[in-house]
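The complex appears here without one of its protein chains, the remainder shown in place.
Right, chain A next:
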């Protein structure tokens, strides 16, 4: 039988005694330090960046307890829009921000309190990666990144002192393929509807993202010319969906996927040889020893970005802790962690310090790996001599054709999307 637990060990009693002593001599700061230990921040977001390792590390570094909930994109939107008191920090994507911000459930962030603001890459501030690059179509993060003043429901057209989300993570998405089952080079989005892959193609069933993939395909096929793929007219939506509906009826698709795991299983089991996919899903397939490529395509990438938003109910000490957390987030450790999985950090400079030269060269600079590349959890992702698909950071992010978007005609699009799925 287990012995009854002793409530206090000698050590904790000593500690408590010491703290009490210190508190009586130096009251204010000691009390504060005691209090931050009790602070709990509830964060939710997509599985991409809601990682337990981050919670563990922030506990070590700052003493803040972070409670993570990972959900899919639709559930994230729902929760942010309908349950403002159920979270302190929303880890959401920029296109979701466009839906959620007008509900008033998030509060603007004071840029002057963000230490590394100047080092954040241009995409999130001016929209330009480098001064020469073009701004891609769709809901580019900088267009929903700022508001004029706290409380404003609409977005500012330029950088201001008030940010909606603090950018943390982003990537350029493309099609995933099984080279062993395809056996020839793939270089265009149009291949997704190539009858050669009848019954072996897939696309994701998240309308806001799926419609963008569809648009990349239709444009590549030369079937539809879009004014702005991220903000289609009803007519453009009709044409796009019609093309895919026809392909669906002809049996082009094996299945549609909604979650990360589904996409991995479809690809790994060989049900599908070409599909829209996310970069870590490719990694997951590869880690099972199956050849899978995140294929760069000549029309460019469909990109997405995520960031941290503060609940409007945050105030006082919790709010200060949230700022501490965000500053810590951008200070490098998390960035390194994310970049070693193939994503990009919003502040690459600081991440560099948390990556080896080999890792930085492989992930950021597009150089051949000088040694084995492993993920933060220890899986082997690449061998010495391998090169990352799509080249270096500037080449990849410079080839972004559009961002995940919420269109003016979103409701119409969603209805058409449901028709596509039900057809």
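Methods note: a contact is a pair of C-beta atoms (placed from the backbone, for glycine too) under 8 Å apart; a residue touches a chain by one contact, two chains touch by 3 or more; residues count from 1.
We take it that contacts and distances are computed from a predicted model.
Chemist: Can you tell which of "Hydrogenase formation protein HypD", "Nitrogenase iron-molybdenum cofactor biosynthesis protein NifE", "2-oxoglutarate oxidoreductase subunit KorB" or "Spermidine/putrescine transport system permease protein PotB" UniProt lists for the chain that's not drawn?
Modeler: Matching "Hydrogenase formation protein HypD", "Nitrogenase iron-molybdenum cofactor biosynthesis protein NifE", "2-oxoglutarate oxidoreductase subunit KorB" or "Spermidine/putrescine transport system permease protein PotB" to the record, the invisible chain is "Spermidine/putrescine transport system permease protein PotB".
Chemist: Looking at the whole complex, which of A:117, A:226 or A:256 touches the chain that is not displayed?
Modeler: Residue touching the absent chain, from the options given: A:256.
Chemist: Among A:83, A:130, A:154 or A:269, exactly one should touch the missing chain; which is it?
Modeler: Considering the complete complex, A:269 is the one touching the chain left out.
Chemist: Please identify which residue in A:46, A:77, A:116 or A:240 touches the non-displayed chain.
Modeler: Only one of A:46, A:77, A:116 or A:240 touches the chain omitted from view, namely A:77.
Chemist: Contacts of chain A with the missing chain: which residues?
Modeler: Considering the whole complex, chain A reaches the absent chain at 74-75, 77-78, 81-82, 99-100, 102-103, 199, 202, 205, 207, 248, 253-258, 265-266, 269-271, 406, 410-411, 414-415, 418-419, 421-423.
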